[in-house]
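Before any comments, here is the structure.
The complex appears here without one of its protein chains, the remainder shown in place.
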Amino acid sequence: MGGSERPPYPPGARRAPGDPGRSSIDAQATCRTNPGRSWIDGVLARLERERVFKWLPFVPVQGLFALLLLPNALLLVYLSFLSWRITRGAWWNAPFTGLDSFLGALGDERFLWAVGRTFGFAAVAVPLELLLGFGLALLCREPFRGRRIYTTVFLLPMMIVPAVVGYDLSMLLIDQGPFNQVLSVLAGRPITVRWLSDYTAAKLAVIGADVWQWTALTFLVFVSGLAGLPRDPIRAARVMGANRWQIFWHVELPLLKPVIAIAVVLRSMEALKIFDYPMLLTQGGPGNSTETIAVYLWRMGWEFARVSDAAAMSLILLVVVSVYIFIAIRVLRRERRRLAEEAAP
Amino acid sequence: MRSASRTVVTVLLSILVLGPVVAAAQAVSGTTADERAINGAKAYLKSKGLTSLKLNMMMPSIFTAGSTGEMANFEKETGIGVNYFEVGILQIQAKAMSEAVAKSGSFDFWIGDPISLPDLVEAGLVRPIDDLVARGKPDLDDVVAGFVEQGRYKGKTYGMFGDGDNWIMVIRKDLINAPGEKQKFKAKYGWEPGCPDTYEQWYQLAEFFTRDPKGTGVPELYGAMGYRARGWGWRWWLQQFYAKGGMPFDDNMKPLIAGKEGVEALKDYIALTKFMPKDILGWATPQAYPFYAGGNAFSIMTYPSIAIAAEHPEKSKIAGKNRYCVVPGYMVNGKLVRRSLQGFGNLLYVSNYSKHPEAAYWLSQYLTSKEVSARLVSGPNSVWDPYMKSHLTDPRVIKARTKEMLEIHLKNAQVTAPMILIQGAVEYNDVLDQHVQEALLGKLTPEDALNRTAAAWEKITNQLGRKAQIDGWKALKPAFPTKNVPD
Amino acid sequence: MAAVRLEGLTKLFASTRAVDAIDLAVPDGEFVVLVGPSGCGKTTTLNMIAGLETPTAGDIWIGEARVTDWEPRDRNLGMVFQSLALFPHLSVFDNIAFPLRIKKVPEADVAARVQAVAETTRIAPLLRKRPATLSGGEAQRVALARTIVVKPAVFLMDEPLSSLDAKLRVEMRTELKRLHAQLSATFIYVTHDQAEAMTMADRIVVMHQGRIHQMGPPLQIYADPANRFVAGFFGVPAMNFLDGEVVAEGSDLRFSAAGLRPKLPAPRTATRGPTTLGVRPEHVRLGDGADASPATVSLIEPLGDETLVFLDYGAPVSLVAKVDAEDKVAVGDRRPFTLRPDRLIFFDSAGGRLR
Partner (left out) sequence: MMRRRLFGVARHAGLLVWMAITLAPIYWMVMTSFKHSGEWVTWPPRWVPHEPTLINYVKVLTPGTSTFELGRQTLKILKPLWDSLFIATTASLVAVALGSALAYSWTRFGTGGRRYPYNILSIRMVPPIVIAVPFVVYYVTLRLLDTYTGLILVYLATSLPYVIWMMLAFIEEVPVELEHAARVMGASRFRVLGRIVLPLTAAGLVVTFLFVFILNWSELLLAMTLTNTEVSTIPITLNKFQSANEGRDYGPQAAIGTIATLPVVVLGFLIQKHLVRGFSFGLLRK
């Protein structure tokens, strides 16, 4: 106690009298009155005020978005209204053609197929991942011998570079390869499916790659979700005479809703971008059977040099995706709000 | 504008008219093209006040091993070395396009196929090299007729041709000569087995030599091999289509592929596939060569570099057992028409955005000189295929490829047709590729596939501007061979 | 040492007035308790004094200094939190040493000072433990030790005893009082427990809906509440409130409600009309008298030394009386009662005190 413990700033040094509400620390003045503090402390003290401090991380982040993503978005929109190919001079000289690129894109069967195909992949892969992940998580729910080993192994695929997965599977899936060998043993007759060059099988291979790798993630999410289930409602239901199935259906599943929401949003968000597996496994072939949006746009932009068309398609895609984004975000918001309400007594 | 004679005339004219003034002052000394390249490079370095220089080169990753030695030699001689930037062979186009946008100069020159030339020239990426050709006098006159045209577009030279990728047919003479086989074959098909003259004959050979004694559906020996994978398969169809006498477009750029020739060629193309390994739909050179060299197939239609794999003393199980054939054809109006395709063919392009385009050019000239190209072509790991007349007589090349193969190869060159080298080629080809594969997979009927391709081609042509495309197509037409069969 | 003064202190959250223009002066060394139901703004007020919340308007003075805009660390305060806020990743020793190290006290002194404080708060054997392994009382003392160790001029306490069980809580009250006496620092203590407020405070500040309703010494607050809210908040069981009206009966004034008409002390000048009468249970007497009203016993709650008797006198709400345990009362007994006239308090319909 005593003088040494007193606030280091004499009253008035930080704020001019009669100047309510606004800060006006003068770093120089601070220096003079407090020789113990360097100018760095002065700056830090200034940054520390809540109205400054809380914006500190926003400056670089928003700056990054504003400088990196915004100009690109604007450029994308601008390009889509032109008729520019890389083979037609500089983009700023390209003729303005209004909605032509958009109309062209909507009339491009291949594009529409690619969109449909990509959503189709997601529609098959994501539910599969959810079901598998959920099933495995349920099996690993209570403690038993070997549980740690299982969970450890199940998380492995997530940690592997998708390009490596694509490469690895391309080795396993050749027609005289290990995968067909295993199938043959199981089936008791020779199986020679051309996983990489058959029209339908190649689609399955791409979906399979996604499922193999990302079931790990849904498994992880569900394991944590199940571990976090509150015990009392379940106990209450048991006391009330509910059987295992009823508890699962009426108590646990509703409580797991937010977790399911995360898994769905996380996975479908990434599944719509699918690029690596078709690129590495099949190059979009055979035919165009595994050509996803990303692969087609890659070709459109970089091989066919049709940048304006690619830009228009990108924007159409964005509109489609934003419907999904809108729904996903509403779900997330609702679940978070609900949880906050439940948490408050 | 694309015939060899026209080129020679153009070059001669430019030398005659402008030459005495410009070239005399700048011509590079040296008796051979590689010497001139070295001298030119040295002079260039000197003029820039440099003692050494590293050029960035983009190349398909498959190409480095065969070429690095010669680049090291060039660096030893001149001080100009190369950093390689390897890209998947099918992504070269994308990377080049991206550089056309970027204009970054991040690579000085690159190896690419002729298909992308028109687009890349239009995109402003490729530097015309006529001025440097005039000064360096590369061995263009030794390049097989027609090939040199592949590096030219709208009257200017853009790339040094370096890889004679017209196809060759290889069959297994040991299997034909096996006891009893000839007789059995003749009894069945009525002709002495050997190099097929027509695709029908190839089909018969393939059928006969496909050996599946246990009936497992996985033969011990496959009758035929070609390429059927996405990105490649269309080229093999195109060759068959040309042999049918087909042309992709008429003079107004109306697609002609969906006609009788196209459909028949496609049916034959599909029929032949059943004698090929099942996974052929995903294979390219790195899969096909070892498979063939492993003695697993009777015949293959592919790049001439197959000889290196097939005759490799250690890695090949069938060295010395191969017979090289002039490509088969079709009977058109009672006459046999054979067509080989310049199915890839690499060019050395110099970038417009290079800081040292001249240095890059000198290295290109060095690599495509008679002497150095012979070394490249005969190298143990080479994927460069013979493309100069002098290769035929070079003992090193003969040793690596066999005399028989070289003679056949240059015969094939006489009936070699170009791919569709006009603006938008990549897109035309991709659409064709897609539909050919869908027909192959039974997703579309051959007629349907080709009709759809034709419709898509019309769309592309309209987008690019019909007039410009007609001009491009007309300029390409002279590059098609006039002979039906080689001499 | 420092006095604390709040001038027109206001805090808005969105549009709700959490704290509404409070004026308060806490003299140096006083033990002040802010008390009120949850959501009354007392914690927000404390946080503003600590500098953890920025006031929307008004000023805070500590000692001579106007600290409204100061960072908490510059205010020379000690604060004990409801959750105790022990740092789970630090040992007890490091928890106590934390403020010293922040203030760059030399490490040798740190050890000595921590040891000394640990002795006085009787936690010396716990110094190596982690907070998670401590019992409630131990954690409580660690939190105190951590606050005391820097000898702040002002102690802020935000319901520090709420996590303890009933017995420990009573013990700790005494301990805190002793601590206050020892340190002779200013204590500002926030609680919703009126018993804590009554037992510990030099002065109580009653808050409700962001405003101060009354301040004063505990007994004064109890005996002379400023309004119906304060009256109802203090005392267990709560004060009886009877709705009725003041009527004139001859020269007398009487309070009339249900079956009950007690006479009011003579010098009342209050206006007639609807009024609420407040009377604490200990001021309700059983037994006949001049002014007695009839009633039936509906419920009894023995407390040990005393007994609560619920009287049904005809109104919807029973009247509670606190009687000596000796007095035998049974449910159903008819027991008339009287109200101590000098202890009757009157409120208007808005809850304001009528004097």
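Per-chain numbering from 1; labels A, B and C assigned in written order.
Note that a residue touches a chain if its C-beta (ideal position, glycine included) is under 8 Å from a C-beta of that chain, and two chains touch if they have at least 3 such contacts.
Given the structure is predicted, the values throughout are model-derived calculations rather than measurements.
Shown chains touched by the missing chain in the whole complex: A, B, C. Here one chain is not drawn; of C:2, C:35 or C:50, the residue touching it is C:50.
Of A:57, A:143, A:188 or A:241, it is A:57 that touches the chain left out of the display.
Checked against the hidden chain, the listed residues B:39, B:73, B:98 or B:484 yield one contact partner: B:98. Although one chain is not drawn, its touching partners on subunit C can still be listed: residues 47, 50-52, 71-73, 75, 77-79, 81-83, 85, 87-89, 98-99, 102-103, 146, 150, 156. The missing chain lies against subunit B, touching residues 56, 58, 61-66, 68, 83-91, 94-95, 98-99, 101-104, 106-107, 218, 229-232, 282-284, 286-287, 289-290, 380-381, 383. Think of the hidden chain as still there; on subunit A it touches residues 44-45, 47-48, 50, 53-58, 60-61, 64-65, 68-69, 71-73, 75-76, 79, 91, 132, 135-136, 139-140, 144, 146, 150-172, 174, 176-178, 181-182, 196, 212, 216-217, 220-221, 223-225, 227-230, 258-259, 261-262, 266, 269, 272-273, 275-276, 279-283, 285, 293-294, 297-298, 301-302, 307, 310-311, 314-315, 317-318, 321-322, 324-325, 328-329, 332-333, 335-336, 339, 343.
Heads up, the rule we're going with is that only the chains that are shown with their structure count from here on.
Chains touching both subunit A and subunit C: none. The chain with its C-alpha centre at the largest distance from the centre of subunit C is B. Core chain by CA centroid proximity to the global CA centroid: A. Inter-chain centre distance (subunit A to subunit C, centres taken as mean C-alpha positions): 51 Å.
Centre-to-centre separation of subunit A and subunit B, using mean CA positions: 43 Å.
A straight line joining the Cα centres of subunit B and subunit C is 94 Å long. Not a single residue position of subunit A touches two or more of the other chains. By the touch criterion given at the top, residues 1, 54, 62-67, 69-71, 74-76, 150-153 of subunit C touch subunit A in their complex. The touching residues of subunit B, when paired with subunit A in their complex, are 90, 93-95, 97-98, 100-101, 119, 122-124, 216-218, 228-231, 277-282, 423-424, 426-427, 430, 434-435, 437-438, 440-443, 463.
On the subunit A side of its complex with subunit B, the touching residues are 86-89, 174-176, 190, 192, 194, 196-199, 282-288, 298-299, 301-307.
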